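Note that one protein chain of the assembly has been removed; the remaining protein chains are unaltered in position.
By letter and in written order, the chains are A and B; residue numbering begins at 1 in each of them.
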Amino acid sequence: MNNRHDTVLEVRDLSVDFLTGRGTVRALRHVDLTVPDNRIVGIVGESGCGKSTLINSVLRLLADNAVVAKSSSVVFKGRDVLAMSPADLRGIRGQEISMVFQDPMTALNPVISIGTQMTDILYRLDMSMADKRRLAADMLGQVGIPDPARRLADYPHQFSGGMRQRICIAMALMMNPGLLIADEPTTALDVTLEAQIIHLMKDLCARFGCSMLFVSHNLGLIAELCDEVVVMYAGEVVEQGEVHDLFHRAQHPYTRMLLDCDPARIEEKRRDLPTISGSVPDLIDLPRGCIFAPRCPERYAPCSDSAPATYDVNAVHQVRCFKVRDA
Amino acid sequence: MTDTTPSDVAIRREPRFAWFRQLLRDPLGCFGLVLVLLIIFSAIGADLIAPHDYKALDVKSRLAGPSWDHLLGTDNLGRDTFSRILHGGQIALYVALVSVGSSLLLGLVLGMLAGYGPTWLDNLLMWFFDSVRAFPVIMFALAVITVVGPSLETIIFVVIVTTTPGYARIARASTLATKNTEFILAERSLGAGVPRIMFSHLVPNIVQPLLILASMDIPVVITIEAGLSFLGLGVKPPTPSWGSILNDGYGFIRNTPWLVIAGGIPLIITTLGFTFLGEALRDVLDPKLKKER
Partner (left out) sequence: MPELLNVEGLRVRFRTAGVVKSLIQRLTDPHIDAVMQVSFTLNEGETFGLVGESGSGKTTLGRAVIGLVEMAEGSITFNGTELRGLDDARLRVIRRHVAMMFQDPVASLSPRKTVRNIITEPFHIHRIPGRQSGRDARKLLNLVGLHEGFLGAYPHQLSGGQARRVGVARALALEPRLIIADEPTAGLDVSVQGEILNLMNRLQRELGLSYLIITHNLPVVRHVSDRLAIMYLGRFVETGDTDGIFASPAHPYTLGLLAAVPEPDPDKRRDKLELEGEIPSLMNRPRGCEFHTRCPFAREKCRSEAPVLRTVAPGRMASCHFPFPNPAEAGTSGSGG
């Protein structure tokens, strides 16, 4: 167990089921995740891997039909989020854990001025309105919005997409949270803006001493930004480790194939691009053995019999694959 | 070649008529459906179910109370009220279905033309619809009846004129929202003409809210017909109508309450039935209101 003072968020054995008309969807299974102090942890995975369910579990924003397993725990700064009262939970959301969403166009209320939206977040603080506006203007300045004091009166549609995402970041960091969760914050933006936003987020997190959980399907961004990487597949963490270790010495066949598929990593120009054949299993009717076995080119006898546990490659690198155990 | 492996082999199948099952799971919707079916079957089978000829006079048993022979009693001319109610249902449904159906079709086509056509056509049609909607329904009806004379066709005409703009507005709004979507662009890029785009691709995507509105409009139209017949401006005697039965009962309420009760109950059943069904349909069909499973 890590020392609690070094850890902002600790997710242990998190399993989440969704009860639907078709059956029980086993969306997350035995997920372990640690976000250390002042670190940026990236979550990579393709659609349906459970990224959003994981984030929503941390903030307890799951839909009504979700069932969280009894053995699960989500500990934020020493307190179990899953056992918290609704009042305590509200105290944490937006204040100690804040979020930046995918689409900056819809994340801001279109009929309220930026200044009002920003000072509204500070309602818990005992501060004069003038001070709150000064703080808001200061935050806007820090995220690179020119002439911030005057622009507080402007409405979201008066800003471009990139500027709006900067405002969202400013709002997320206003309460000086311990953890910032960014859910694909740049997918709606162009490449040149994406690069700007990523650098901004990295700088600000360092300046505010804030940890970040960065969710993306873009391996380039993960490599650029993160200290640690968690690879998810079909509701399980299949591999996690320090970023250099993971990118250069990936152990899980899925991680390796995912890295191979990225056209940005293919040096030679080629017309025939690598793919991962087969499809993500139905989460209602899971295969008996390893979750990736049906698509895995390296599977052998133990893979289809039982699910692998998590094995250590080294102190900072864990993999859910029998080959690592047997190596 | 790696590309021949489809990313997914299985198709996510949904049970057919899933919306219908959902409707049956909603108790109010189910109740509404039962009432509506009851009304429709009794109207269709009126000739078979009716124990008496609705025109046959039986002066000896005028204004009789319910009995095994006359389930809902008789009116002031001794005609069997139950048989008249059943046939009145035929009239009510005929008026409602013909007029609501026509307004729906007309509104759909005009609304799509307004939404998909050039701006000047849109402006012209909208100006026209707004003017028509400004007429008070009853005043308009009275004026038309005064000029043309009371008849079933007059009622139908009045209802079509006054309700079409509502359908057209909804059809126009949905068309505007749909016409710039990628699948319409894709059809245009294939060279599809305007009629094909409108009738083959727009209609199935915008017709649902209109159907819901129609199911809610049916009881309104039935009440309009009953109201005008009550005033003696609707169907001509001896054709029975729930409104004229009510009117007869009103005149003889000191002698017997049964006529008013018999004329009122079917109106209440119809209104409740179609309204519940319409609301349940809206919940089931409108994806924006769909709750998380």
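Quick note on the criterion: a contact is a pair of C-beta atoms (placed from the backbone, for glycine too) under 8 Å apart; a residue touches a chain by one contact, two chains touch by 3 or more.
Treat the numbers as computed from the prediction; the structure is a model and nothing was measured.
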Missing chain: touched chains present in the view: A, B
Who touches the missing chain here, B:Ala192, B:Leu211 or B:Leu231? B:Ala192
Candidates A:Leu59, A:Val75 or A:Leu219 - the one touching the absent chain: A:Leu219
Please identify which residue in A:Tyr155, A:Phe208 or A:Phe247 touches the non-displayed chain. A:Phe247
Which of A:Val68, A:Leu89, A:Ala195 or A:Val316 sits in contact with the chain that's absent? A:Ala195
Residue numbers in chain B that touch the chain omitted from display: 1-9, 11-14, 119, 181-183, 185-193, 196, 201, 204-205
So that we can see where the missing chain sits, which residues of chain A does it touch? 46-47, 160, 162-163, 190-196, 198-199, 217-224, 243-244, 247-248, 257-259, 261-266, 269-276, 279
